[in-house]
Structures are given as C-alpha cells and as structure tokens.
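One chain of protein is taken out of this complex; the other chains stay put.
For chain A:
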Amino acid sequence: MSAGSGNKNTEPWGSFDDNLIQGSGSAVIDMENMDDTSGSSFEDMGELHQRMKEEEEVTEEAAATEDHEDGEFLGMKGLKGQLGRQVADEVWQAGKRQASRAFNLYANIDILRPYFDVEPVQVRSRLMESMIPVRMINFPQKIAGELYGPLMLVFTLVAILLHGMKTSDTIIREGTLMGTAIGTCFGYWLGVSSFIYFLAYLVNAQITMLQMLSLLGYGLFGHCVVLLVSYNIHFHFLFYVLWLLCGGLSTLRMVAALLSRTVGQTPRLLLCGTLSVLHMLFLLYLHFAYHKIVEGLLDSLEGPNMVPMQRVARDVPELTINATVRSLVPLLRAH
C-alpha cells in the first residue's frame, strides 16, 4: 500500500501519510511512537505532540511572514521599521516556543497520571492488605506502585493530628498548628522513604523509590487507626496494646516485603531493623508529642514512669529577672 509513496495520492483526504507519523518516508511503523498506556512512553508521546504542534506553528508562522512580506514597500525608513518589527517578532516567537516547550516537558502532570490509575476497590483491598504480613520471603513480593492511596493516607494523618493537637491544647511557639502537622507527616513520609531507599541502594535491594513511597504510605494506615482511637479514648494501656498490635502488624508487612527483596543477612538486618525502629518510634512520638496526657489518669493507671514530652516552655519573667539580678549583684559588690 505504501510502496510508491508520493505518487499515488488518489484519495481526496490525503491517504496514509507516513511522513506525518514518522518524519521519514519508511514503511516501517516505529513501535516507540505507538499510542500505548503502559506509562513508559508518556515522555515520547509528549515529545511527539510537541513536535507536531511545533510543525503546525512553523507552517503558520511561515504563512504569516509570507503575507507580511507581500505587503507594501514603504521605502527605506519603512523597511528598517518593518525589519526591526519582524526581528522582534521572531525573537518573541522563538522565546515563547522555548518557554512553552520547557513548560510542557516539566510541568506536565501527565507524568504522574499512571500512578493515580486506581479503582476504589483496589484502594480498599490494599488498605486491608497493609495490615496483613505475607510470609513469603524467598521470592520478591509484589508491591503496588501507586501514589493515590499513600497521599490520601498522609492527608488523613494530618487531619487526625490536627484533631489531637486541638483537643490537647498544644502550644506551639514557632510556627503554626497546621504547618507543624503537615511538616511532620509529609516529612516523615518523604524523608524516611528516601532514607530507606538510599539504604536499599547501598545494600543493593530490589526496590524502586516509587515502591518504597507506596509501601511506607500504606504503612501509615495502621498509624491513622491507632491515633484516631487513642486521641479520643485516653486509656494509656489501650494505646500500648494498639501500638504493638496495629503498629507491629503494619511494620511486619513492610519488613516482609523488604526482606523478600534483599539478599544477605547483614543487609536484611540493617534495612528492616532501621525501618521497624523508625516506624514504631514515629507512632510513639505522634502520640506523646501532640497529645497531653491527663495527669491523674496516668498516675492512677501505672505510676509516674513516663513523662509526657512537652513543647518549648514559656519564659517565666520572674526567673529571668532573678537570673539577671543574681548576675549583677556580684558585679556591683566587686566595685
């Protein structure tokens, strides 16, 4: 069909124009440019669209400049003015083209689109599975690479944290409640993911950054549940039980997934030990730092063995005055 391309243009609608698709006259269809939604060719598709748009723009511009040149000849002064305007116009067009190309390449949210391609049932089943450790550690476990669930869980954790901070009247000196909550949750998710990914890179574990983000994000589901319960029911014993149970289960799930993708005893110990310590301690920190425990209840339940962490204390004016007086008095006495 495309053997003698160019001279068989009998169809009024332009027939199969290979030049448009490939940019050359070959009859072989380049698989790279096929429209598939596997997610790996999005940059290619973006570039292809950009190339086609640019071709259109160039032909439009050529037509526009042709029309302009066919205009009247205004003499030498007019010519310089026209030339200057044309040059300025072309510089503007070139700059705009560069900027729009850069914008389309970097600010293209289509790059993230495949990571949000989920159904509600999938999200629900992944949430349930995040609390169930899988025993198979000799073969790499499948980790879903999606970002919708983890992102929503981080935001839910922020909301729960706000609730806890409000009900306990946490006083924050530098910064705001909202800023602290968002900073803590996102900092944990992104920071610990990057750190564990870096360790995994060092010990050559088979896990990608996306999978790590997804794994840790879903591991926060246990945290959300525990904090939701413990911020409303102020039973210390209940919190410890839930900390071990839910925190432990979600940690075990993450650890098993990591174990299945790491080779060697020491790397496994390093990676999984770090992750479990960080994950469990984070839950402990969230409970104690943002939630003032009712003193009487604490004493009545298990004795004063655990002092609640408090934020920066207020300055007490009397103490500072006393301190300055005490430091000044010897000076005065010396004279």
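Here is the rule we go by: a contact is a pair of C-beta atoms (placed from the backbone, for glycine too) under 8 Å apart; a residue touches a chain by one contact, two chains touch by 3 or more; residues count from 1.
Convention: contacts and distances are computed from a predicted model.
Enquirer: Considering only the chain that is not displayed, what protein name does its UniProt record carry among "Protein YIPF", "Nuclear pore complex protein Nup85", "Calcineurin like EF-hand protein 2" or "Large ribosomal subunit protein uL14m"?
Expert: The record for the missing subunit names the protein "Protein YIPF".
Enquirer: Of A:Ala159, A:Leu202, A:Leu238 or A:Leu281, which residue touches the hidden chain?
Expert: Checking the options A:Ala159, A:Leu202, A:Leu238 or A:Leu281, the one contacting the hidden chain is A:Ala159.
Enquirer: Just checking the interface: what residues of chain A touch the absent partner chain?
Expert: 109, 112-113, 116, 118-120, 123, 148, 151-152, 155-156, 159, 162-163, 165-166, 169-173, 176-179, 314
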